[in-house]
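Complex shown without one protein chain; remaining protein chains in place.
Letters A, B and C mark the chains as written, and numbering starts fresh at 1 in each.
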Amino acid sequence: MNSIGKIFRVTTFGESHGAAVGGVIDGMPAGVEIDLDRVQYELDRRRPGQSSIVTARNEKDRVKILSGLFEGRTTGTPIGFAVENADQHSGDYDNIRSTFRPSHADYTYTAKYGLRDHRGGGRSSARETIARVVAGAFARQALEQMGVRIYAYTSQVGDLCLDSDYRKYDPQLIECNDVRCPDAVMAGRMHNLIMEVKEAGDTIGGVITGVITGVPAGLGEPVFDKLHARLGAAMLGINAVKGFEYGMGFDGVGRRGSEMLDRFVAGDNGAVHTLSNHSGGIQGGISNGEDIYFRVAFKPVATLLQEVPTVTVDGEETVLKARGRHDPCVLPRAVPVVEAMAAMVILDAWLLNKTVHL
Amino acid sequence: MNSIGKIFRVTTFGESHGAAVGGVIDGMPAGVEIDLDRVQYELDRRRPGQSSIVTARNEKDRVKILSGLFEGRTTGTPIGFAVENADQHSGDYDNIRSTFRPSHADYTYTAKYGLRDHRGGGRSSARETIARVVAGAFARQALEQMGVRIYAYTSQVGDLCLDSDYRKYDPQLIECNDVRCPDAVMAGRMHNLIMEVKEAGDTIGGVITGVITGVPAGLGEPVFDKLHARLGAAMLGINAVKGFEYGMGFDGVGRRGSEMLDRFVAGDNGAVHTLSNHSGGIQGGISNGEDIYFRVAFKPVATLLQEVPTVTVDGEETVLKARGRHDPCVLPRAVPVVEAMAAMVILDAWLLNKTVHL
Amino acid sequence: MNSIGKIFRVTTFGESHGAAVGGVIDGMPAGVEIDLDRVQYELDRRRPGQSSIVTARNEKDRVKILSGLFEGRTTGTPIGFAVENADQHSGDYDNIRSTFRPSHADYTYTAKYGLRDHRGGGRSSARETIARVVAGAFARQALEQMGVRIYAYTSQVGDLCLDSDYRKYDPQLIECNDVRCPDAVMAGRMHNLIMEVKEAGDTIGGVITGVITGVPAGLGEPVFDKLHARLGAAMLGINAVKGFEYGMGFDGVGRRGSEMLDRFVAGDNGAVHTLSNHSGGIQGGISNGEDIYFRVAFKPVATLLQEVPTVTVDGEETVLKARGRHDPCVLPRAVPVVEAMAAMVILDAWLLNKTVHL
Partner (left out) sequence: MNSIGKIFRVTTFGESHGAAVGGVIDGMPAGVEIDLDRVQYELDRRRPGQSSIVTARNEKDRVKILSGLFEGRTTGTPIGFAVENADQHSGDYDNIRSTFRPSHADYTYTAKYGLRDHRGGGRSSARETIARVVAGAFARQALEQMGVRIYAYTSQVGDLCLDSDYRKYDPQLIECNDVRCPDAVMAGRMHNLIMEVKEAGDTIGGVITGVITGVPAGLGEPVFDKLHARLGAAMLGINAVKGFEYGMGFDGVGRRGSEMLDRFVAGDNGAVHTLSNHSGGIQGGISNGEDIYFRVAFKPVATLLQEVPTVTVDGEETVLKARGRHDPCVLPRAVPVVEAMAAMVILDAWLLNKTVHL
């Protein structure tokens, strides 16, 4: 349903062309100073129209906080918020009112609910992720107080792929280009590929890599709420995501166990560290204090600016050409969404871990 | 924590060397005829000692149903069950009482809980999956009544890999060999590879492919309980799993959107089908009536029958050589676990979908 | 926390003097026609300033629906809504910024959260019930389609008490007077008592009786979500409530079992009814098809318009005199809140009951 988390629990609402998109953050720890400019900054990173490679829609997406803050700090009560929808061209969608766009949620929503708000994809629109970015920005500020840092970047577009070792890239460079790729040369090639795809009226997918540092050992709740299972579910819940892996992931299956062991070494003050980190910072579903890293696969989105054959709600064959303003590649704008989901999961795990002892 | 599901909700308990492993199935629909031999059959598929490529532990693993059945049918009340632990050689683990096995959960459990039951891995042991297999066997019998079929198979061991198209393989052949691979030739090669790894005191990983047929359109609950997000979380919650993908998964990210569209065609009686199924049977988080298929990555497990350097709980360096009887490759025994998790997720989604209308 | 319900799940947000009070309704069944005037009507019943015996605050309380409706019908997606706060005199509360009002939540919120929004009681204000009334109005419209009717009335104010048999009173008469008591003579006496108490700068409590008709047999989920346990928790969650009983309640404890049996009689079409209804329409936690009735005890609220001795946040003794506009008796305005909570509980139980069978 429309909530995520057990203690830090976020509920979202809103359709693409309804009055507003928003949500409620429940379980936000009390007494955390919140910089609302930084919340808006994250929204701006997700915003359409920020560059030539994303949709030209002109959505300002200003967040309005409705409750839960008092004199700049969280009070421990729920934080309601809303972002008004504006610049919606609902008329652009008249032609899909009675037609199913292939590989979209049009058919499945209709099959499930018996009706749908067809304008702009309705609830299945990625516009819903606005609410996640806002909630994630709150979680992130709480986590930063505790020394946890989260970043993500575009590591693959089409067949253009960075090295799998995140340590080779400087997170400071992520925001230096419109692809959100920390390697300037590769970013340029990715940009060109996206432009080429866009001009062809086509779309393309890719991979976002996420990294979380500063997580203490102990986060994650076996056996069904293992930290990576919660991270995976959160990422798989983002529009267009088709896969999730952490640590060595799918690449590790071909290795021998003896190659993959993360050897322990004693650290300072009784801490224990690992020399390598094939595990991706999680062992047995619980963080071990090393960096957590993971990869999220995004399919090429289904809205093409070219004619595609399909069927109407009555089962008749037809041809559809999407109108409107769409992203040829969602990855640049999905980077802050991946970060937001990670922040929510980690803060929730942090709070849950406090309940393990009296 | 130790429960999964919202309506069909399973809670498990038990450590490897405690008195028993078991659980409670809540939300089992009433009036379903249950064949207990089939429950035991699934457990037997998971059982150690069933072939030369799995651990030689002699665990009989007979399930005892404690409640919730009356005259062969479910009553709608919770089903308690337990499987006694037997043939445990706790002494085999004395040497890890104060040592952390690398890439195991030993350190993280200690970091989280402040103490751990070191015998046999305690709660982090894959022995816990017994309870999942039992619960899954109940879910499966309910689903079969509704025409849903679930199967899984070993599709990769090390670098030995089947074709990614599950439709090329006959599920009837899965149980014909000890690897649970539906291609006899490849199964032989996989068997040999596992034996070779075993003799080297090493371990190896692989991939299990899961397939679900007969799911009607409409299952899955946006936005945070999308059907694939629930499936992914369930699979990532299985011991040793490092990745999950469905439909085209990671392979799809390099394609163009125009290549990936699943074109709709009108079926009989107003139904709508797709010609291709790159989506993997789920669009927008909701099943579309096509086959659901997915892949689960298992790392090579960390218990090697060779000496490995590590540290003690006091941070001193030491060398550890595991004793006991361990699997060189967990995939053959993990196949029924993957099926069980899938069955639980689909039945829960089925029941939740009933609440969408009055 | 700030959500209630399992399937029909309502989350509220908002403080008395923040920007808005609102919430999200998740799990609203799809395809239900909604009359928004009736939603506003329920809010108007809860509204301050509606008569001489309630607070004179002039809150218009217009609800704005932000999502989840399309062309007058619910879409099955979450319904976000907000009611702006207006006519707030935050300055009236300056004197309690550093003082604890006795028998309020001022001290406990501070003890729990470390800080509080002192203006108007903040989150502990009964203004939060606005969100419940909105959500309840949606639930009620769904239930009415299924033949379920819910009403509540003021059955006791101070020592003025109606007969305990709800069948003696016509629900049509509840809205005929400002006390919401279906007996005109008693309503007049209650009105006078409240005016007298108000003039003394004091407050008074009472009892609200709730009745639910048309509930089919089968609603309620043993053992921990018995229908009356859910109703009780919902009622006890309303501000100022100190007790809940259903059926014969506390009065029944002095009786013999033989006096209290509800004898079965065969009805038409295989239905079974009871001749008496001491059970209050629920047996073993599950509805039996008879009327459900219950009583809710409200204490006299703690905000007195007279001087009361208390302490400051620093533990110093002081004297406090509340300013502002307060209710001498909350019952008339609490009647729609009781109805709303009942509607939410019954709709959730209705939907949960659909999952008992495949």
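Throughout what follows, a contact is a pair of C-beta atoms (placed from the backbone, for glycine too) under 8 Å apart; a residue touches a chain by one contact, two chains touch by 3 or more.
Only a predicted model underlies this, so the values are computations on that prediction, with no experimental measurement involved.
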Which residue among B:Gly68, B:Gly136, B:Pro182 or B:Gly205 touches the omitted chain?
B:Gly68
Just the residue numbers, please: which parts of chain B touch the chain that's not shown?
1-3, 9, 11-15, 18-24, 26-27, 30-31, 64-68, 70, 73, 75-80, 82, 112-117, 122-123
Tell me which stretches of chain A touch the chain missing from the display.
6-7, 27, 29-32, 76-77, 142, 145-146, 222, 350-352, 354-358
Of the residues in chain C, which ones touch the absent chain?
1-4, 12, 100, 102-105, 107-109, 111-114, 123-124, 128, 156, 158-159, 197, 200, 202-207, 217-226, 228-230, 232-234, 236-237, 239, 242-250, 252-267, 270, 272, 274, 278-280, 282-289, 297-304, 306, 308-311, 314-317, 353, 356-357
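The criterion applied here is as follows: only the chains that are shown with their structure count from here on.
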Taking every chain's C-alpha mean, which one sits closest to the mean of all protein C-alpha atoms?
A
So, in whole Å, the Cα centroid of chain A is separated from that of chain C by 39
Note: chain C sits from chain B at a C-alpha centroid distance in Å of 46
Contacts with two or more other chains occur in chain C at residues 27, 30-31, 76-77
